[in-house]
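Heads up, one of the protein chains got dropped from this complex, but the rest are sitting where they should.
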Amino acid sequence: MITYEPVIGFEIHVELKTLSKMFCGCPADHFGKPPNSQTCPVCLGLPGALPVPNAKAIDWCLKLGLALGCQVNLHSKFDRKNYFYPDLPKGYQISQYDQPFCHSGHLALLSGKNIRITRVHMEEDTAKMQHTEINGEKLSLIDFNRSGVPLVEVVTEPDFSSSDEAVEFLKEIQVIVRDLDISTADMEKGSMRLEANISMRPQGQTKLPEYKVEIKNVNSFRFIKKSMDFEQSRQTQLLNSGVSPVQETRGFNESKGETVSQRRKEQAHDYRYFPEPDIPPFVFSPHYIESIRRTLPKLSSVNRQELSDTYGLSTANAYIICSDHKMYTYFIHLASTMPDKTKYISDFIINKRYGEKFPETPEKLLALINESQNSFQIDPKILSEKVSNILSQYPQAVSDYQSGKIQARSYLIGQVKKSLGNVETAQISMIIKELYG
Amino acid sequence: MKLNQLSISEAKIGLKNKQFSSQELVEACLQQISRYNSKFNVFLKMNDQALKEAEKSDISRPFGGIPIAVKDNFLTLGLTTTASADLLSGYRPQYESTVTARLKSAGAIIIGKTNMDAWAHGSSTETSDFGPTLNPWDATRLPGGSSGGSAAAVAADMCLGAIGSETAGSIRQPASWCSVTGFKPTYGRTSRYGVIAMASSTDSPGPMTKTVADSALMLSVIAGQDPFDATSSPEPVLDYVKNMKTLTKRKFAIGFPKEYLEVLEPEIKPLIIAAIEKLEALGHSVKETSLIHPKYSIGVYTILQRSEVSSNLARFDGIRFGKDRTAFGQEAKRRIMLGTYTLSVGLYDQYYRKAQQVRTLIINDFNRAFSQFDLIINPPTPGPALKIGATRNQPMFGELQDILAEPSSIAGLPGISLPCGFVNGLPVGFGLIAPQFHEPDILAVSHAFQQTTDYHLQKPIL
Partner (left out) sequence: MDIKQIASLANLQLSPEQEQLFSSQLTDTLKNISIINELDTQNVIPTSQVTGLENITRPDVIDRTRVLNQEQAISQARRSHRGYIVVPSVI
């Protein structure tokens, strides 16, 4: 029996949190607003309306592209992607075809594997459609508030060989987008949308399979992983029985944990792209691109590396602290004043889950660490060292303990607690046993 | 002379000198319309507030109290806008086009919306879904198109001036068939915001008036960059009226392309030659020149325009406004089909891209010619008005008729059509084109021509 391996690529749509829409001055923040209350002739596709691009949206697209190691096309333009659907008011979407703003980037996974990013381009969002039934008639309700909101699309090469790799990548994209503060990248709210393309090929083969299955409308990392895993086994089964999986779009049924075919009418995919005549082209100077590059903040990935290298934090702790800018700033501040207690600090901050309220001064935090009512675990190695240091001051008591005097043990534990605060007795006990027998 | 027969310039003087009121002006136009509109089918929709607006008009404004007709592809708040298409029957726009907004701000009174070829697809006004407009000079003939209604409205003195739009010939050709002055500005000189799009890369709103001086007046009001139109030009708006007068004395180098003359029907050639001689008599130097034959422009324009049309008409799906796509007329369907084809996968390079390359050749050719000449003679049409029914079974009627307007339209150049005489009682138009944003040169030479001729003063017997 042949072993198959997955070939996975992604298209990620990021909804930008600009104030206004991509081609008009309507508010872009559409969440929870009454239907069709934030439209204008442009985004409603009224006769005679014309698009004018949002400068900040373009800058943010360039920013994301640069953060993802892309090259910028110094000559770029918008194109029309022509197709008919009720959520597309003009009957075409203004997007980018052969001269996207950014291309040829990459992002490395923790394993060191490089994922190639084909392109990062701009387009406008479609309207929102809801399907319902009124008086027995099946209807679709359209709300154009979302029509025209700026979207950045990130397209990867089919470089993922496992669902785990894909999820790691997707999470990192979310972190980067939030680092750049260009989108809330909230999957539940739809400001970050994922489309997976997955197929299977015999292990070792390098040629791309003849088909691919698209998975859409999955809005959590957990479920996208489940859907990829399900597809992997579904497609493998088919291939093993000599059947090539159908090229189609599938959704994910959360309750069943299965992907399902979305039997939408197959539209001929001839988008008849041509340059958008209503928008003059873009010519960027290298100087301008550099000015955008200079606005890039230090990315979380860099900060994480620093926390591990400089302060010895675990990958997991570094990840958590870096994901919250306030927590990160607070940690750095404390760590610089108490460099020998960084592990205590990181544990304490994370375990106590300080949200908005952090203790004001490092002294206060240290006091809290020491006086904490809930005893907590300290890194055994560090504790061991500390206990050893403390107890070296009481050689008589140690020798009494070693000769079996029970009170000596309590005495030693008491001395440790006096010095370190409310550390778990069991932990101290164990260490004393390890140290002195 | 009746008040509705005045030009805009004359009316402004009369209003200022309190010889008559704006209401009287509007009333005179309305009377003319009520007498002749059912015969000529010029107006699709009347502004029933026109007299009220006239009462409140401020004549100190550039167009204060002046009744103007507007082609029905300009969105106007409070007046239905249909582009003469059944699909948009009864459409009440939710916003105003920039051009009409500027005219209104300048005090103009929009008296009504005029008939056109449906969706501007044509050069006859015969493809209107609401019946053709008849030519005021000969009711058995067409007024031209697609701004046929606006041309007829001016020719029949139903208004003092009108707004039209040109994609390739749609201002200049009906102006020539109806003996009015039609001015197509440089592409990007006037805003397309609120004009139902035909070919996005060539559509140019412009004035249709009784005189060149009126044209300059109207251009001054409607020209200028619009933040709602990304293709509108930041080029400063000049004082076109002042320029027109100051430049009248200047002598220009004018070329006349032999290829353009070749295309003319024999009956009108003598009038065109006479007009050229007139320019020489005014002191300008006129020399023969050569340009890429306009027959190639037909191909370029047909492809580019129909491709853009196929995309621009995609928003008419009957969901947010209008009827569904079964309401499209045959001409619209035909153009959409061809445009869809020429943009298709595998055919794009052969048609659309090739057409854009030939476009570059045509632009370069004009640049070369304009390094030698200030202006180029460009008769707007091969011949005078055709009979009703001429467009039947002619799948490329519009594009063939506009052969002489297409090169300059493709290149985005400004151009004018001026009355230059009559043949068998039918008006003949003469034309000039210039480099981009050289409107003042065209206006100066044309104004001088009109000051020494009286063709533009002739009125039809309705």
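For reference, chains read A and B in written order, and residue numbers begin at 1 within each chain.
Here is the rule we use: contacts are C-beta pairs under 8 Å (C-beta built on N, C-alpha and C of every residue); 3 or more make two chains touch, one makes a residue touch a chain.
As the structure is a prediction and not an experimental result, all values here were calculated from the model.
Asks: Which candidate, B:G78, B:G131, B:G283 or B:G318, sits in contact with the chain we can't see?
Replies: Answering carefully, the residue with contact to the hidden chain is B:G318.
Asks: Among B:A139, B:A281 or B:M337, exactly one should touch the missing chain; which is it?
Replies: Answer from the full complex: B:M337 touches the omitted chain.
Asks: Using the touch definition up top, pick the residue from A:A57, A:V213, A:A335 or A:L365 that touches the left-out chain.
Replies: Missing-chain contact among the listed residues: A:A57.
Asks: Write down which of B:S201, B:N243, B:T381 or B:S417 is the residue touching the left-out chain.
Replies: B:S201
Asks: Using the touch definition up top, pick the residue from A:Q38, A:S199, A:S300 or A:S384 that touches the left-out chain.
Replies: Final answer for the missing-chain contact: A:Q38.
Asks: Could I get the residues of chain B that touch the absent chain, sorted low to high?
Replies: Looking at chain B, the ones touching the missing chain are residues 91-92, 94-95, 187-188, 201-202, 227-228, 230-231, 233-234, 292, 295-296, 298-300, 302-303, 310, 314, 317-322, 325-326, 328, 330, 333-334, 336-338, 340-341, 344, 351, 353-361, 363, 395-396, 410-412, 436.
Asks: Spell out, residue by residue, where the missing chain touches chain A.
Replies: On the chain A side, contact with the omitted chain comes from 18-20, 24-27, 34-42, 44, 52-58, 84-86, 91, 129-131, 134, 137-144, 264, 268, 270, 272, 274-275, 277, 279-284.
Just so it is clear, only the chains that are shown with their structure count from here on.
Asks: Once bound in the complex, which stretches of chain A touch chain B?
Replies: 40-41, 44-53, 80, 82, 84, 86, 89-92, 142, 144, 270, 272-274, 277-280
Asks: Under the touch definition given earlier, write down the residues of chain B that touch chain A in their complex.
Replies: Going through chain B, the ones touching chain A are 73-75, 81, 83, 88, 91, 93-95, 97, 192-197, 199-201, 227-231, 307-308, 310-311, 313-317, 319-321, 340, 343-345, 348, 352.
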